[in-house]
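Missing here is one protein chain; the remaining ones are kept as they sit in the complex.
Chain lettering (A, B and C) follows the sequence in which the chains are written, and residue indices restart at 1 in each chain.
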Amino acid sequence: MIELGANRYGKAAIRLVRVHRDPDGHRLRDLTVAVALEGDFAAAHTDGDNSLVVATDTMKNTAYAFAKDHLDGALEDYGRALAEHFLEFEQVDRATVNIRGHQWRAIEVGGSPAPDAFVRGGEGTRVATVSADRGGTTVEAGVEDLVVMKTTRSAFSGFPRDRYTTLAETDDRLMATKLTAIWRYGAPDLDFDDTFLAVRTTLLEVLADHDSPSVQTSIWIMAKAILERHDEVEEVRMVLPNLHHWQVDLAPFGLTNDGEVYVATTEPHGLIEATVRRGDG
Amino acid sequence: MIELGANRYGKAAIRLVRVHRDPDGHRLRDLTVAVALEGDFAAAHTDGDNSLVVATDTMKNTAYAFAKDHLDGALEDYGRALAEHFLEFEQVDRATVNIRGHQWRAIEVGGSPAPDAFVRGGEGTRVATVSADRGGTTVEAGVEDLVVMKTTRSAFSGFPRDRYTTLAETDDRLMATKLTAIWRYGAPDLDFDDTFLAVRTTLLEVLADHDSPSVQTSIWIMAKAILERHDEVEEVRMVLPNLHHWQVDLAPFGLTNDGEVYVATTEPHGLIEATVRRGDG
Amino acid sequence: MIELGANRYGKAAIRLVRVHRDPDGHRLRDLTVAVALEGDFAAAHTDGDNSLVVATDTMKNTAYAFAKDHLDGALEDYGRALAEHFLEFEQVDRATVNIRGHQWRAIEVGGSPAPDAFVRGGEGTRVATVSADRGGTTVEAGVEDLVVMKTTRSAFSGFPRDRYTTLAETDDRLMATKLTAIWRYGAPDLDFDDTFLAVRTTLLEVLADHDSPSVQTSIWIMAKAILERHDEVEEVRMVLPNLHHWQVDLAPFGLTNDGEVYVATTEPHGLIEATVRRGDG
Partner (left out) sequence: MIELGANRYGKAAIRLVRVHRDPDGHRLRDLTVAVALEGDFAAAHTDGDNSLVVATDTMKNTAYAFAKDHLDGALEDYGRALAEHFLEFEQVDRATVNIRGHQWRAIEVGGSPAPDAFVRGGEGTRVATVSADRGGTTVEAGVEDLVVMKTTRSAFSGFPRDRYTTLAETDDRLMATKLTAIWRYGAPDLDFDDTFLAVRTTLLEVLADHDSPSVQTSIWIMAKAILERHDEVEEVRMVLPNLHHWQVDLAPFGLTNDGEVYVATTEPHGLIEATVRRGDG
């Protein structure tokens, strides 16, 4: 006997720009949105019955339509409006909306921000994921592709050595990563913009100002600080590739290299992931 | 109280080429390998204690060393040797090895394959994931990035219409996707190469030769056929982006367009995922 | 005094699929097209005068419209029709059409090609560039992203050594590249499909069957063979990154490595470019 297991479907890579033409200057939102639904879709698979299948084209249309009236505030509020809208379909058990917010800032002209011209940039991408089911709505926020480097205060030693171990122990290495940090909020109706900025600041400050005996410990220290300083956060998930930088041997050229010149690499890279959360005590 | 949740770490993007210099012609293996370990790594996070942390550099070394003697057969056999090796560390509860195999074929010279020159190509990428824990070893195989198109025999109609629905029903559209199909085997010691080719053939043949009322149903039909024809397979997971092709309106130019000229798009795209498996009956 | 120098404009990344629904099976063309115009566009720059500026949106429309009636044959013929069409605008001095042809083959079902289902794949991408001006039309064809490897018969020695040279000489290395080869035809009205295949075969056969003392010499040998064997070709341009594969030192693990296990790298890479052509004798 063959049966359908877990399934979901939706629309991804919806590219959307929203301009608020305020009198004192335009505001610009640039998003990539994905919608996914789970629910009563067995017949769509096994019987070719589309009567309950909300078209993914409709999801796209809805994302654009909601951008008109529901995108004045935080990404998370827009995501929540969308997710809870799709939950109005009876056949939907869970609607998940993922949003990546691309950063723009007003170009400065003579020291003042232009009202209608922008440059894209920023450090990492802000992300928000809102998931709504009959039991309530869950909001996650975070950053992806945040590339950071510690040029000292990073070590890696005391690890086991076997037949295949050649890595030297080090008490001072360069640590670089392109980190993803996603945190889950305890409530669906915070001031999401302020909270995001505050958590991101904690993340960067603690990253900068701690001694790292390993990437694993760094994750723990950063995630723990977020939980300690931000009551709104229930859980933090972090994924840190370890983008190795190897000190170049300049001795053949008659030069020393005291932590000055490095080869930056991406292949291979370490990949360290952990979740840190509030426990039951 | 703050506690460590799920965590794992490893080495990713290990790029490895293995040449077997057989007398009658070289054989070429080109892999991207990732290793991940789960286990007793709490102290590494919370105490900066690396005494149980197998270095990811050691994982890389091991992948290269095992390529010398364990890579004559299928990807899955190499992955199994690696995964079971890492399980020999007491602190490791689960070792997962993911392998992507890049396809090369011998260049033909005057109708015969050259013994020592190759061209990379192929249709999709073969993948294998071997996961070993104290309870045994699980092997998954599959393809990623397999781009396929049905130029007819694909429809989408009968879906619900709401305020935001503008999509027309169609009984004949072009369906294109870049599919991922991963199947789990019931045993860790099959003839993995033959089985892979047989399952892949089923996948492509059924894809080509069925009428599709929706991407959802196509997944069901293909996955069901794999399970029916291949007893070795216990479960199939498929992810199908729906890469929309829109028929161009040529009427303004005085031309008709009866399913002839299309705009190929990638943004936005549908994204349909499902697992199909043997049930308890 | 400030003046306008060289300028051109056009539409790029026009994604186009053309289905020929022949009774005995569909044929599929999948192209990425770019159009660029040069000519009397100074006023568009310096005076904001668009009266001669063929809209790039019109170029896109034209590419789709011409796909209806002019894309039954070779890419080059379609490109020529488009380029010569744009030259009909008086203000245009030169129209250049670049086409990348993405490869698909019919999926086999029970040993026969399906009439209406295809899989994308192939080895490298076929490209064609047609440039038309008042003096005539020039056609270039070629391949991009053709990834090839020679597992022996490649050396690199006898190079000069200075203070910064550490590379060992080798008489047997692995050579890999992702090559671009573009050849210019002497006439605009060949059988472009047959000629393309013949030249591509020469390229691959000579690549496979020569001894390489350097990438530079390999380019010369391959390009010279194309010119010697194909009278239609006037000039060959080749760009070969040298994708280094480093033999892994397995000695620390008690293993030998006689050209068996390599690290594949892409950063940094050599980059060797040359043009070879018929001379005046």
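What we mean here is this: a contact is a pair of C-beta atoms (placed from the backbone, for glycine too) under 8 Å apart; a residue touches a chain by one contact, two chains touch by 3 or more.
Worth saying up front: this structure is predicted, and the values here are computed from it rather than measured.
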Candidates A:6, A:187 or A:208 - the one touching the absent chain
A:208
In the full complex, subunit C touches the hidden chain through residues 1-15, 34, 36, 41, 44-58, 60-62, 65, 89, 156-160, 162, 164-167, 213-217, 219-220, 224, 227-228, 235, 241-242, 266-281
Kindly note down the residues of subunit B that lie in touch with the hidden chain.
163-164, 166, 252-254, 265-267
Since one chain isn't shown, list which residues of subunit A touch it in the complete complex.
15-21, 26, 28, 30, 61, 64-65, 67-69, 104, 107-110, 114, 116-124, 146-153, 174, 204-205, 207-209, 245, 248, 250, 252-253, 255, 257-265
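Assume only the chains that are shown with their structure count from here on.
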How are the chains arranged in terms of who touches whom: line, ring, star, complete or other?
complete
Rounded to the nearest whole Å, what is the centre-to-centre distance of subunit A and subunit C, using the mean of the C-alpha atoms as each centre?
38
Quick one: subunit A and subunit B, Cα centre-to-centre, how many Å?
24
Cα centroid separation between subunit B and subunit C, in whole Å?
29
Residue numbers in subunit A touching two or more further chains are 164, 166, 266-267
